[in-house]
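Here it is, the structure, as C-alpha cells.
Apart from one protein chain that is not included, each protein chain of the complex appears where it belongs.
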Amino acid sequence: MTQKNRLPEGGRIDRTRPLGFLFNGRRYTGFAGDTLASALLANDVHFVGRSFKYHRKRGILGSGAEEPNALVQLELGGRTEPNARATQVDLYEGLIASSQNCWPTLEADLGAANSLLSRIYPAGFYYKTFMWPPSFWMTYERFIRRAAGLGRPPREPDPDRYEKAWRHCDVLVVGAGPAGIAAALAAGRSGARVILVDEQAELGGSLLSRKGAIDGAPATHWLDTALGELRSLPEVMVLPRTTAYGYYDHNMIGLIERIGDHRGGSNGGVPRQRLWHVRAKQVVLATGAIERPLVFSDNDRPGILLASAIETYVNRYAVAAGRRGVIVTGNDTGYGAALALAGAGTAVTVVDLRTEPTGPQHETARARGMEILAGHTVARTFGNGRVTGVEVMPMTADGEGVVGSGRRIECDLVGMSGGWSPTVHLYSQSGGKLRYDEALAAFVPGNFRSGQHLAGAVRGSFGLGAALSEGFAAGAAAAEAAGFRAAAAPVPAVEGYEPAPQRMLWVLPSSKPLGHGGKNFVDFQNDVTAADLKLAVREGYRSVEHVKRYTTTGMGTDQGKTSNINALAILSETVGAAIPAVGTTTFRPPYTPVTVGAFASRDLGDLLDPIRRTPTHGWAEKVGAPFENVGQWKRTWYFPKAGETMHAAVNREVKAARTSIGIVDASTLGKIDIQGPDAVKLLNWVYTNAWDNLAIGRSRYGLMLDENGMVFDDGVTTRIGENHYHMTTTTSGAPRVLAWMEEWLQCEWPHYRVFLTSVTEQWATIGVAGPNARKLISELTQDIALEDESFPFMSMKEGHVAGIPARVFRISFTGELSYEINVPTSYGLALWQALMTAGEKYEITPYGTEAMHVLRAEKGYIIVGQDTDGTVTPGDLGMDWIVSKKKPDFLGKRSLARADTRRDDRKHLVGLLTQNPSEAIPEGAQIVGELKPRPPMKMLGHVTSSYYSPNVGRSIALALIEGGRARIGQELHAALPDRNIRVTVTEPRFFDLEGTRVNG
Amino acid sequence: MPAKTRYSIFSLVRNAFSYHENWEEAWRSPEPRPEYDVIIVGGGGHGLATAYYLAKEHGITNVAVLEKGWIGGGNTGRNTTVVRSNYLWDESAHLYEHALKLWEGLSQELNFNVMFSQRGLLNLAHSPHEMRGLARRVYALNLNGIDSELLNLEQVRAMCPILNFSPKARYPIYGASLQRRGGVARHDAVAWGYARGADARGVDIIQNCEVTGFQISNGKVHGVETTRGTIRANKVGVVAAGHSSVLADLAGFRLPIQSHPLQAAVSEPVKPILDTVVMSGAVHVYVSQSDKGELVLGAGIDSYNSYSQRGSPKVVEDMFGALVELFPIFSRLKVLRTWGGIVDVCPDASPIIGRTPVEGLYFNCGWGTGGFKATPSSGWVFAHTIANDRPHPLNEAFGLERFSSGHLIDEHGAAAVAH
Amino acid sequence: MLLIPCPFCGPRDESEFGCGGEAHIARPTDTDRLSDADWAAYLFMRKNPKGVHLERWVHRLGCRRWFNLARSTVSHEILAVYKMGDPPPASVAGQEARRT
Partner (left out) sequence: MVEPYLRQSALVHRGLSRAAAGAMSGAGIVLSERPFRAMVNLRGEASDAGFLSAVRAAAGVELPLQPNTTQRAAPVTALWLGPDEWLITAPAGEERVLVPALRASFGERHAAVIDLTESRTVIAVSGAHARDLLAKGCTLDLHPRAFPVGACAQTGLARAGALLHLVDEAPTFEITILRSFADYMWVWLADAAQEYGVALRTE
C-alpha cells in the first residue's frame, strides 16, 4: 500500500491534496506540505543515495538544511538541478527526482566496488599515489574525475528567470521559530519596518516539530495567532522559503527567496528565485540549533536518522519512519523522538549514554514504561542497506570502553542525538567571536556586536520559555536601537521542554579498536571517518584547518552542519588540546548553496553591460552596418554595400575620404566643459604642452600622461571663451579623463576656481573629411565663413549648419581637409541626413571606425590604447615636440627624467613596410633583427597597427621597436609561427608627408 | 632526520594491513631553536619552496620557516590554482616558464602528488582589440620558446563547446589563446609537498609563530622577534604575501604594495563538464572544474585595501553573472562557498624578489593575484638570491630598484583576469 | 558591502563610490630637484596599514565629490569621515598605526 508509514492523523500536511511524484522512475504519492524527504519516508523509502567516495548506501539523515546524504537530481532537461536536498524540496504534483552518483542504478551501483578497496583509500590517499609513470597522471585523473562529482550538470540553458532586489528595514529577523517570531512581534508592534525570514515553507521552526504548550494551549495556536498579527502589520514583511545566506559588512544581509520552486515548472513572468540585498539597521538572529549525530560503528546505514528528524517526521509530517525504533542519546531531547514514535505506535528502546539519565522527557518515557538502557553504547549496527539491528553494550564508567557482552536489538529505525550546536553561521560571518560552552558542549556566540541581537537556541538557550522571552527582548531592543519605542509585552507562559544535563561522548566505544570493524562516520557526505581524522593528526595535519583540507571534512554541500563539531572534538581528543584551543573552521557564505543564476539575475545578454547608442545608431542599423564595441558604446564599424566584404567596404570608405567626402559619427568622443579663471592652470598640469597663449576660438592638440610618465589620453582642446574651454578625449578614455582631472582638482588644488562638466552627450559630432568637405558645408551654412583666412586649421566657429545651431571645429584625424560639426544631440541625425542628402552629388561616403583607423595610420596618428599600452612615453612616440621644456612641472614630467625613461634604446614608434606590398603583417606580430632556425629569438618590438592602405597602394604598419628611430632603413623580420615577413623600418607616416592636405 | 617512507600505491597497500597506524608525520613540529642560518618568514607555498630549494640546491639546511598560523593557510590555500606561463614581457615569461618546467616534474620530485593537471587554458578574446592583444602575447611567447597558440572561433568551439558562442552576445567570443601546458594543481598539496620535502632535508617548520619585529643594527638584520621568542639569523627572507607591507613596516621601510581582497568561489560538485581552464577578461571570470567536481572560479579584486580575507558580495555576484553569460548551462548549479584572500598588489602587476634596504633581509612579494603558478620558480630564485646575496638572472629585473629607475614590468595585460 | 557616509549625500552603498587609496599624499613641489628614490616614494610607496587606514573616496554615482575616510582594514568599521583638505579628526589621528 502507499504511504505505509503515514500516520492516520496529525501533522501539518494537507491530506485533501495528494501529490504524485516520481523517484528513480517509480510513482509515489505524498501530500501538500510534505518535503520530498517526508514523502519518501511516508512511503518507507529510506535508501536514497550513494556516498561520495565509497558509494555506500545512504538514507535520509535529517529534516532540513543540515542534510548531508539525501541529495537528488531534480527534474529533467533545462530544469534539471543536481544536488537538491530532499529535506528542503517541497513536494509538488509531478515532481521528478532520482538518485545521484550511482551507475547503472542506485541498487546495483558499480562504484560500490570502491567500498571493497576502501582500506587502501584512507584520507588523502591520492597525494601518495598516481605519480608513476609521470605521463599517466592525466589518465588516472580522468577516472578520478568521473568517480567524483555528485549530480549531473544541466546540458541546456536555464529557462527560468531570476530577480535581484534591494530592501531596507529597521529590523531584520532571521529565523521564524518561537524566538524569531517573538522578536518580529515586539519590533513590528513598535511601528518599525520589519522583515522576518525563514528558509522553510512554513513558519514556526521547532514549534512545528515539537509538542509543547504556550499559555495553556498547544504551541501551534500561539503560532497561528502570532503570524496572523504579523501579517496584519503594514510595515512587516514576512518571507517564508527565504534563506539568509550571507551576512556582510555593515548589516547587509543576502537573502534568497524561492518563489517558483515549490510550484514546479514555469510560472509566466514569476521569477523562480529572488535574491534580496537587505540593509538592516538592526538584525535579530534567531536561527536555532542543529542536532549532532553520534559517531559509532557503521552509523551511516539508511534508517539511521537524527533523533530530532524522527520527531519532526512524526509531529510535522505524520510519518513514523519505522516499526521498531532504537534511540541513542546523550541528552534528554533524544527522548522527544522516542515519545513521538511511541505515540505513533512504534516500539522503542532508548540507549542513553548517561549513567543516571534525567530530564522531563526521560521521566515521561520512564513513566510510560519505555525500555531505557542507561550507560549503554551502540557498538555496531547491522543490515545490508536499511538498518536491521544494533548491538548495544554497557560502557565503562569513563565511557571509553565497553564491558560485558553485546545485545542485539532488531530494529528498522535508529535515532541518534549527540546534543545541539547553535546555528551560528551567520553570526560568525558577521565577525562574531564564538565561545565554547562546556555544559552544552557547543560553540555559542561570545560577544554582541552593535546593530545585532540574538535570541533563542542560537544563543544556546534551548528552552522554549527562554526562546520566547529572549525573542521579545531582542525584538524590542532592536526596535529601540532603530529609533522606535517598543512597549513591554507580556511573555507568554510556557510548559514543556526545559533542558537537562547531557553527556558528550564524541566517539562511542565498541569492542573493536577504531577503524578495525566498521566505519565510524563523522562527515557523511564526504565519507570521512573518525579513523581518517586520527590518521591526519598522526601525519602531522594537526591544525583544524589542515584536518579539514586533508580529510575534506565539512567541505561537502552541507558544509559540515552535522559534522564539524564532532570532527574538531575528535581532533581535540587526539591532539590533547581543549576544544576552544582547537577552534572552528571559518564559516563562509552561503549558509546553504545558492543558485548561480540568482546571483546573475537578469543582468545578462544585452543587459550585461549597458549599450550606449549614438544619434545615428538606428540609421546605421537600417543600412546594415555592423557595430564595434568601444567601451560601452556601439560604434559603426563599416558600411558594407550589398554583397561587399569588409575589406572592400573599408577600402572604398578610405578612398572616398581622400578623393571626395567621407562622413563619420564621432559623437562618442569625450567632451568636457571647463570653466573658471584657473582653467588654463589645470590644462597646463594635465597636458604636456603649454596652454597660456591659446586664442579664443583656437584649438590645440594635447597629450596627457599619468604620473608615471606614460601616455594615457590625447585630444584637442578649444578655447571657447575667456575662461571657458571645450576638451575632447578618446571615446573609451572619456570617463577616466574627467575623473582624473576632478581628482586632481578636488584633492590637490581645491583652491583652483574651475568647474568640470561632461558634455559628451550634449553634442552630436559629425566629422566631414575630404577635398570636397568645404564645398559641401558651405552649401549648408549661411553664417559661417569657411575660407582658410577666417577659419583656419585648428579653430572653431559657431553658427548654423543645415539650420541647426552648431559649433564647427576645423580639426582633422584623417589629415584631410575636415570639419567636426557639433550640434545638439537630438538634431544629430537631422544633421547627418542633411549632409548625406546634400552630399549625394559628391558621392558622400559614410565611414566607420575601421576606415578611420586606416586613415589616421596613413598619417601616422596614434591611437592611445592601440599604439600605446601604458608603457609608452611621448618620446617613444617621437612626440617630444609636444612636451614643454619651459613649464616648471606637469603631471608625469618628473618620471620622464628617470634612468629608464631616458634610455635611447627604448621602443620607438616607427613605420614598417613589407617587401610584398599587398601583404599586411598581422597586428601583434613580433619583430626580430636576426632570424634563428628556432626560438628563442631576441624580440625588438611588435606591430601595433597594420592595414592595407588603398591610398598608399600598399600595406602599412606602425610598430614599437627597440631603438627604432636609429633603425630607419634597416631590414627586420616579423617572425610568425608559420612564416616570416621581411620588413623595412620607416618613419611612422605613409601619406601626404608634407601635410598639405588639411588645407584642402 | 629519519628518511621518509616513499609514498606509492605499494606503501598504501602495506599500511592498509596495519590500519594506517604507522604512517609517519609529513613534517615535524619542532620547537624553534635560538639561531638558524636562514629564517624564512611565511609558510606559504613560496616560503616553503624557498626553504626546500635552499636545502636542496644550496646545501643550506639550518633553516626555519616561521608561519604565524598554519602552513599553506594564506593565499596558497585559497587560490584558484591556475598555472600557466603565458606572460608578455621576456622577464616574466622566463620566470613563469621556469616555474612551469618545475611543475612538470614536481609530483615526482617531491614524492607528493600535487595533481598538476595540464588540461590546457583558454584566454578568450571578445573583440578584435582583444584578439590583437592576445596575438601579440602569443607571438612573443612563441619566440621565447613557450607553447601558446591562437585559436579562431571554430577551434575554441571544438575545445569548449559549452561556451556561449552567440554572435549576438553583448561581448561575443572572437577567438582565444591557448596554452596547452597550462592547467591547475592541488593548492594544498603544493604547500604540504614542499613542507615534507624541506623537513626531510632538515628544515624546521614552525607554525603558530608570528614574526612581530626584526633585530636590525647598523643596517643589518640579525634575527626576528616572534610570538615564540627571539630567533637569530643573519639572513631573513620574507615571503608573506598580503602581509608584506606589515613586515616591511616592522623593518622600517615601505613597499609599493597595496593589500586587497581577492575572492573566489566553488560550486557544488558535479560530474565532469568542463575539461579546460577558461578565462575571460571582458566578461570578467575564470573557471575550471576540480577533480572533486566543483567549478572553481575567481573574481577581480575589491577596490579598497583590506586584511580581512573577505570581500564585497557585489564582486562575487558580478563574477557569477559573468559565469552565466559565458556558460548559460551553469545557471542552475549552486554556489557552495565563497571566500577571500589578501593579495599584495604591485603597481606593475609584477612581483618584487630581491634585496631590501636592510642587509641580509630579502623580500619576495607583490605576486598579487597570480603567484601560485610561480611557486616553484619563486622559491628557486629566492633561495638563490638568499644563498648568494644577489639575484639569479631570472629575477634580476624584479628588484625594488625598478620603481626608482622606472623599469617597470607591466603585466596588467597578462594579469587582466585576476588569477 | 560597506555603507559609506558621504559627507554630502548621506549614507550610501559602497557600489556608488570609488576608492582612491591612501589619503594625505601631497604631490611634491620642485619635482625636478627630487631624487629618483623620493619621486618613487611619492609615486608608489604606500603605508598599506593593517588597522586604521586614512583613505580617500569619491562619490562616483552621487555628488562626485571626494572626501576622506578613516576605516579599519581589518574589521571594515568606518571610524570617521572628513572633508578633503581637513586633517584627520583627533579621534583617529593617533590610531593610524594601531593594529586591530
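Each chain carries a letter (A, B and C) given by its place in the written order, and its residues are counted from 1.
The rule is short, and it goes like this: a contact is a pair of C-beta atoms (placed from the backbone, for glycine too) under 8 Å apart; a residue touches a chain by one contact, two chains touch by 3 or more.
If you're wondering where the values come from, they're calculated on a predicted model, not measured in any experiment.
Participant: Among the chains included here, which ones are touched by the excluded chain in the whole complex?
Facilitator: The chain that is not shown is in contact with A, C.
Participant: Give the residue, chosen from A:Thr614, A:Thr814, A:Thr845 or A:Ser955, that touches the chain omitted from the document.
Facilitator: Only one of A:Thr614, A:Thr814, A:Thr845 or A:Ser955 touches the chain omitted from view, namely A:Thr614.
Participant: Among A:Arg79, A:Arg152, A:Arg279 or A:Arg588, which residue is in contact with the omitted chain in the full complex?
Facilitator: A:Arg279
Participant: Thinking of the whole complex, not just what is shown, which of A:Arg50, A:Lys128 or A:Lys164 touches the missing chain?
Facilitator: Considering all chains, including the one not shown, the answer is A:Lys164.
Participant: Take the complete complex as the reference. Which residues in subunit A touch the chain that isn't displayed?
Facilitator: 161, 163-168, 193, 269-271, 277, 279, 602-603, 606-607, 609-615, 617-618, 633, 673, 675-677, 753, 755, 757-763, 800, 802-805, 824-830
Participant: Determine and list the subunit C residues touching the chain excluded from the picture.
Facilitator: Spelled out for subunit C, the touching residues are 8-10, 12-13, 15-16, 60-65.
As a convention for this text, only the chains that are shown with their structure count from here on.
Participant: Please work out the Cα centroid separation of subunit A and subunit B, and write it as a whole number of Å.
Facilitator: Centre-to-centre distance between subunit A and subunit B: 22 Å.
Participant: Among the residues of subunit B, which ones contact at least 2 other chains?
Facilitator: Within subunit B, residues 312-313, 347, 404-406 contact more than one other chain.
Participant: Quick check: what residues of subunit C touch more than one other chain, meaning two or more?
Facilitator: 1-2, 18, 36, 39, 43, 75-76
Participant: Of all residues in subunit A, which touch subunit C in the complex?
Facilitator: Of all residues in subunit A, those touching subunit C are 166, 248-252, 277, 279, 431, 707-708, 739, 742-743, 746-748, 750, 888-889, 893-895, 897-899.
Participant: Taking the touch rule as given, give the residues of subunit C at its contact with subunit B in the complex, in rising order.
Facilitator: Residue positions touching the partner: 1-2, 14-15, 18-19, 21, 36-37, 39-41, 43-50, 53, 55, 71, 73-76, 99.
Participant: Using the touch definition up top, name the residues of subunit C that touch subunit A in the complex.
Facilitator: 1-3, 13, 18, 20, 26-27, 31-32, 34, 36, 39, 43, 56, 58, 60, 64-66, 75-76, 84-85
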